[in-house]
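A single protein chain has been omitted; all remaining protein chains appear in their positions.
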Amino acid sequence: MSETVAARTAFDLIPKATGPQAAKDFKSDQEVRWCPGCGDYAILAAMQGFLPELGLARENICFVSGIGCSSRFPYYLNTYGMHSIHGRAPAIATGLAASRPDLSVWVVTGDGDALSIGGNHLIHALRRNVNLKILLFNNRIYGLTKGQYSPTSEVGKLTKSTPMGSVDYPFNPLSLAIGAEASFVARTIDSDRKHLTSVLRAAAEHEGSAFVEIYQNCNIFNDGAFDVLKDPESRDEALIRLEHGSPITLGKDGQWAVVRTGWGLGVAETASVDPADIVVHDETVEDASYAFALSRLPGLDLRNTPIGVLRNVKRPTYDSIVREQLETAATSAPKEEELARLLNSGDTWTIL
Amino acid sequence: MSETVAARTAFDLIPKATGPQAAKDFKSDQEVRWCPGCGDYAILAAMQGFLPELGLARENICFVSGIGCSSRFPYYLNTYGMHSIHGRAPAIATGLAASRPDLSVWVVTGDGDALSIGGNHLIHALRRNVNLKILLFNNRIYGLTKGQYSPTSEVGKLTKSTPMGSVDYPFNPLSLAIGAEASFVARTIDSDRKHLTSVLRAAAEHEGSAFVEIYQNCNIFNDGAFDVLKDPESRDEALIRLEHGSPITLGKDGQWAVVRTGWGLGVAETASVDPADIVVHDETVEDASYAFALSRLPGLDLRNTPIGVLRNVKRPTYDSIVREQLETAATSAPKEEELARLLNSGDTWTIL
Amino acid sequence: MSDVSSPEAKPIRQLDHVVIRFAGDSGDGMQLTGDRFTSETAQLGNDLSTLPNFPAEIRAPAGTLPGVSSFQLHFADHDILTPGDAPDVLVAMNPAALKANVGDLPGGATVIVNVDEFNKRAMAKVGYATSPFEDDSLSGFTVHQVPLTSMTVESLAEYEVPKRDAVRAKNMFALGLISWLYSRPVESTIAFIERKFAARPEIATANVAAIKAGWAYGETTEGFAVRYEVKPATLPAGNYRNITGNTALAYGIVAAGVRSELPVFLGAYPITPASDILHELSRHKKFGVTTFQAEDEIAAVGAAIGASYGGALGVTSTSGPGVALKSEAISLAVALELPLVVVDVQRAGPSTGLPTKTEQADLNIALFGRHGEAPVAVVAASSPSDCFHAALEACRIAVQYRTPVILLSDGYLANGSEPWKLPEIDELPDLRVAFADGPNHTLDNGEEVFWPYKRDPQTLARPWAVPGTAGLEHRIGGLEKRDGTGDISYDPANHDLMVRTRAARIEAIEVPDLEVEDPTGDARVLALGWGSTYGPIGAACRKLRAAGQSIAQAHLRHLSPMPANLGKVLASYDKVIVPEMNLGQLSTVLRARFLVDVIGYQQVRGLPFTSTELESVFEEVVKNV
Partner (left out) sequence: MSDVSSPEAKPIRQLDHVVIRFAGDSGDGMQLTGDRFTSETAQLGNDLSTLPNFPAEIRAPAGTLPGVSSFQLHFADHDILTPGDAPDVLVAMNPAALKANVGDLPGGATVIVNVDEFNKRAMAKVGYATSPFEDDSLSGFTVHQVPLTSMTVESLAEYEVPKRDAVRAKNMFALGLISWLYSRPVESTIAFIERKFAARPEIATANVAAIKAGWAYGETTEGFAVRYEVKPATLPAGNYRNITGNTALAYGIVAAGVRSELPVFLGAYPITPASDILHELSRHKKFGVTTFQAEDEIAAVGAAIGASYGGALGVTSTSGPGVALKSEAISLAVALELPLVVVDVQRAGPSTGLPTKTEQADLNIALFGRHGEAPVAVVAASSPSDCFHAALEACRIAVQYRTPVILLSDGYLANGSEPWKLPEIDELPDLRVAFADGPNHTLDNGEEVFWPYKRDPQTLARPWAVPGTAGLEHRIGGLEKRDGTGDISYDPANHDLMVRTRAARIEAIEVPDLEVEDPTGDARVLALGWGSTYGPIGAACRKLRAAGQSIAQAHLRHLSPMPANLGKVLASYDKVIVPEMNLGQLSTVLRARFLVDVIGYQQVRGLPFTSTELESVFEEVVKNV
């Protein structure tokens, strides 16, 4: 929209830490209370390990969450934090981020919190491109309420509320986010700390809304939901690791490759295709059709699941334009004087 | 999901009209109260003209709307109708459609009603594929509340609530619907009655959620928003008329054609491309990437706007599976007996 | 009306007050006409009060009853309180306008009709089988049949304006005529027109010419034999402007931002009749006011909470349906103990109800409309200009006590207007509060720590510790928390303590005592109200007193907490009568709290009370005491 915006990086306006930071600086004094074995622990550890790397003043980082197991996250980080109400974190964070450019604002949410009750706030935050980093812990189940199916659960899922199998066709969170004009869309997985950290880094650096889906195991109510992506036996065949600028392949020794098929993308045997036909990943493609096509690769069985950054394009952020408008409107006159002028505007008269 | 579902058509379960019907049979006794010149009149006329063609018993048709100028629609149709509350029509209609397979249920909504306050219900109805026909009258403005910008208004729009221009990047309603797993997605325009009718027909015939965006002129608060698509001077160059099975071209004598470009679709001079490269429209392509790419064709200036059915694929409907489960569970025993059995289930004991 | 003849060409009669109603089709520009006449009247120094009334439709079909739009103005040579019970003069631009309004006219009223529009078709459309001028349906009134349309078109013949624009200028002709009739200067309106149509000078010229032609018509026609004059009112000295409730409320919020030195953040979703607050505030970015048009009411209040958390004055404005949707989030703000102002411009319910009509039936939801024990402060405005002060007061409570405050206005206040004596900025309350900036608690081991829920012993408010403050990092949320530390706590005794503390926090808010107006000092009946009934109750009391009866009046600005002396006030009258535009919501609260058998009087018609109606109700009570 303007020079100023383009020139800014995600951190320009945020105060920096004055000294070195370590993971332990980001641990709060609250006892962590997820079930033993829950994937949330790994994500927390990765976050605590990653935050020092950001180098921001700790007090200028704020985590806002909704309700759910995942939404307990802010309690365990020694930053500012708000554990709000179910589904509303993106809205609350929008108010915070839009009025405080000096903060790094993160939203932590679950598949129920973000996609069920909070779906509307999520898609609106994404289209607005508010400067928020939204982490959706997708365990494909409602954990906190003890195991009902969620909007990402597979059709036919047997849960307490669906004894004959769930009926609703699931969302593909990345497709939804891309359809909602998201400027940054990525996916990662609780079990791969290095990858998780790399995606957090990319999200943090993105100026605007960053949407990150994190596959997270709920070992109590949906254990093994992502095993096909974790199991050393199957994962190489199932996971597609996206790297900006590299041809997209998967499988042992890149046995499979992503190529155009039909009107979208598909997977073919590398040996059988012209190397020039292998898609070279470019997260900056403006046309959202590319990232969308990538998001459609996985089947319902999770085979061919891309992880990494699918889309990362520049678009003016909501908060930066709002700030610009405020700056444009600002005057140097004392506010008191301006107020007197305002009240006296229009037709006035004097009674003596 | 099953034989039964596949065999059904959209009307199988709905009683048919016993005699011939005419447009006037669908006019209610209420005075129509839109502003003179409003695009809603044309849509109403088209609907009243179209409904007799459906041949359904009038009493088995029901229109549910939210709040907005557009949502007054049900009052003017002599069918059953509910003018509900802002944004909630898809949810209310879901309850109705899921419990009444013998009804043809239509949702009428506006860009504010459907995409702002009602965004979540809309995307959930679409992913569930509830048997609803959802007509979104998009005038890119809030009409009823007198002219604030809406989620489809272009950036920088000057309205009462945005004296320095709106900041929010708009939704592309079709992209959003496709991202939300819609099985039927179409677009049409108030001024072209024939096209409008053809799209209504296709929507009515689709079994499941049909999402139809109708460009509608609000001559009071956003006059001329779609002039580029209506003006005889510009419309041929701007409108892309999709026809299933035909190559996609536009412009005078098909001067322009839709071809692959980059990772999506684009428009090129027909003369300059190999005819075999011209995309032949197929609304039934399973991979949503195709319809999504089509939805991205228009620029923010509305040039290259496809109208017609972008996507039309078969997927089991929510309500049909729900019905199947009910049928599977049903017993022939009298309900009273079953109830006695239920109450007496578990550990019981007798006190004499 | 008092009559005083004057010896001019056309005699001028002195009146002490006039109620005039302009009525026409939605497209006839009646609101603008009314606004301009109001402004002229204000300039003259009359006291005044206005009541616009528009249809729910944007543009209902022309010439229909539902399409009628009207604007009523009451002006007087003395201080008045309401827009008038019934018009002395009706200006009716078409048959629909006559039909829709004639029923409100008292005998002897003057009716000025645009006779050009009374053709067969137009009359039939609204059910006039015969012309109302030909039967005796208007026999009790002084009727002036003025060919407004044709005379306007004629008077513009010399200008090159398209017919359509000429026809549209007929409201200005009418304004010119009425201005002449009531001796109002039209200069300011002419200036206004020239400003407004600066980009289209031909339209400006035509409208100005129409005004002048209307004025000239008054001077020359024989139809109008007398002119009237209403002398300036003797209002307190000062600078005045005319102001609507919504504008005043928005200004109050701007002022609160200035006086608290906090950025204002408004999260809002458009809804009638609150949208204008969003519109107005979006124009004041120079004050650091951010307006966020949210995707829905929940996001609107959510964003306001987020902004408050970040150190802004978080405000959200809506009407009843929006308040219902915000309930859960307001409850969160109760738990978070953060400042939040929720503006509810009430309209007639339930559900969508009558969106353009007024009502005061949201007191219940304001006081009781949240799950759990979730007390908030509730403040109500009593007149259009009072919306400014009520908004300041709501903001004062919110920031000082770190609590959600619901500010009740209504459709009548929102769109109605009255002269407002402009306050001196430095006399406005000082709303500055300090953010927390360091530890506030010493542990037993001597360590200095920050406790986010350690309270100020007097206000019971917790510290406002905004992100970005080093050393104060903490987590808050909607789960129950230990008093002091703010840590999540499932301890039963702590929960009981917190529930009671949240209630005590609201009761601890300092609010001024209720003032009672009882000029004779011997009243045995108290008329008690809240909100927009202030005008009609006051006017009724005045009438009663003028008729020699005694009655006391008091009006509640604070509904939660209530003034400390309220119980005593109630106990000191034999009877307390409480008029409300609902089914007795305040009555219920008073009865429960003070066990006083207050007499409720209710009408729920989407319209303000008339003072006449209340006068007779009060008289009945006074007589029977």
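Chains here go by letter, A, B and C, matching the order in which they are written, and residues are numbered from 1 within each.
One rule holds in what follows: a contact is a pair of C-beta atoms (placed from the backbone, for glycine too) under 8 Å apart; a residue touches a chain by one contact, two chains touch by 3 or more.
Being a predicted model, the structure only gives us computed values, none of them experimental.
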* Structure fact -> Considering the complete assembly, the absent chain touches shown chains A, B, C
* **Chain not shown: contacting residue from B:A46, B:C69 or B:L96** => B:L96
* Structure fact -> Considering the complete complex, of C:P201, C:P350 or C:G438, the missing chain is touched by C:P350
* To do: May I ask you to list the residues on subunit A that touch the chain which is not drawn?
  => 31-36, 67, 69, 83, 85-87, 116-117, 119, 142-146, 148-149, 151, 160-164, 166, 168, 220
* Structure fact -> For subunit C, residues touching the missing partner are 55-56, 66, 319-321, 323-325, 327-328, 331-332, 334-336, 346, 348-354, 357, 359, 361-362, 364-365, 367-374, 477-480, 490, 492-493, 495-496, 499-500, 502-503, 582-583, 588-589, 591-593, 595, 597, 603-607
* Structure fact -> Residue positions on subunit B contacting the omitted chain are 15, 28, 30, 57-62, 64, 67, 74-75, 77-85, 88, 91-100, 102-103, 120-121, 124, 322, 325-326, 328-331, 335-336, 338-340, 342-352
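Here, only the chains that are shown with their structure count from here on.
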* subunit A and subunit C: spacing of chain centres that average the CA atoms, whole Å -> 44
* CA centre of subunit A versus CA centre of subunit B: separation in Å? -> 29
* Structure fact -> Going by residue number, subunit B touches two or more other chains at 116-117, 119, 151, 164, 168
* **Multi-partner residues of subunit C (each touching 2 or more other chains)** => 285, 295-296
